[in-house]
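Apart from one protein chain that is not included, each protein chain of the complex appears where it belongs.
We just call them A, B, C and D in the order they show up, numbering each chain from 1.
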Amino acid sequence: MLLGRVTGTVTATAKDASLVGGALLLVEVPAGEIIALDTVGAGKGDQVIVTTGSAARLPSGATGAPVDASIIAIVDSVSKA
Amino acid sequence: MLLGRVTGTVTATAKDASLVGGALLLVEVPAGEIIALDTVGAGKGDQVIVTTGSAARLPSGATGAPVDASIIAIVDSVSKA
Amino acid sequence: MLLGRVTGTVTATAKDASLVGGALLLVEVPAGEIIALDTVGAGKGDQVIVTTGSAARLPSGATGAPVDASIIAIVDSVSKA
Amino acid sequence: MLLGRVTGTVTATAKDASLVGGALLLVEVPAGEIIALDTVGAGKGDQVIVTTGSAARLPSGATGAPVDASIIAIVDSVSKA
Partner (left out) sequence: MLLGRVTGTVTATAKDASLVGGALLLVEVPAGEIIALDTVGAGKGDQVIVTTGSAARLPSGATGAPVDASIIAIVDSVSKA
């Protein structure tokens, strides 16, 4: 999974029907900016965990949606001590 | 998913039968240029959302096609406010 | 998918049984050189479309083969007009 | 798979329910830092093997969790002799 920071939102009217009602957030991850479906109520500025590939469709809010990246957690702490 | 810009079209006669009738568009994404199957009527110059991997075959227009990237939305706005 | 150019062929005697009879072509794609299973009769110098991941096993000639990249079209034209 | 080094831990309260009880470790791999679900009792400083994609959900401790990276071994030795 990827550690990321929510930097914005993306809106689209013409889209796959299964995306209706889903929040598409812009997330800064190590390799650059991606779009991820939010499944835990994340918002701008939150540090989040993004899962990719087929895992992105496992959260209940993402089932059947044509997504390859989902936010699955809002980070409390990253400890390297 | 990836934020991209449609930059052109790719045509091919010798191709997998399941691709017949599908629009293969050239899309500029952060890591470079890829080819994606259009499933929402996107056209040149449109800012789009591209999904990759097995997700690319979930839109109704892509079922069973050997594609690893599909356009699933035409972007209205990207807000970073 | 990836736009690529066939640059050569790879032969192997000691290989997975399901690869016997399949043409393994060397293809130059944006990120470098990969090996792809040919499913449309491509040859050296052809500009091709390569699909990756589980999509690579959907063409009839690739079913069950342990491949993660297949050539699914020979390009006629790429138009950016 | 990727050779990695555990560098820390990530905690999150707001997360997908299936992640509860799982240890999310920060792992340095060749391409940078990722988060992986631990399935073998790895700890900080351990050299580990990380598997990615759908393989990450095969270990018993990861079944059904929306993860795309899991630690599947603690390395004893890497020999290049």
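In this section, a contact is a pair of C-beta atoms (placed from the backbone, for glycine too) under 8 Å apart; a residue touches a chain by one contact, two chains touch by 3 or more.
Note that the structure is a prediction, hence the values are computed from the model and not measured.
**Q** What are the shown chains in contact with the chain that isn't displayed?
**A** The chain that is not shown touches these displayed chains: C, D.
**Q** List every residue of chain C that touches the chain not included in the displayed model.
**A** Those residues of chain C that touch the unshown chain are 7-16, 18-19, 24, 26, 31-36, 53-54, 56-57, 64-69.
**Q** Over the whole complex, note the residues of chain D touching the chain we left out.
**A** 1-3, 30-31, 39-42, 49, 51-56, 58-59, 70, 72-81
In the analysis below, only the chains that are shown with their structure count from here on.
**Q** In angstrom, rounded to a whole number, how far apart do the mean CA points of chain B and chain D lie?
**A** Between these chains, centre-to-centre, one finds 32 Å.
**Q** Enumerate the residues of chain B that touch no fewer than two other chains.
**A** As it turns out, chain B has residues touching two or more other chains at 31, 53-54, 56.
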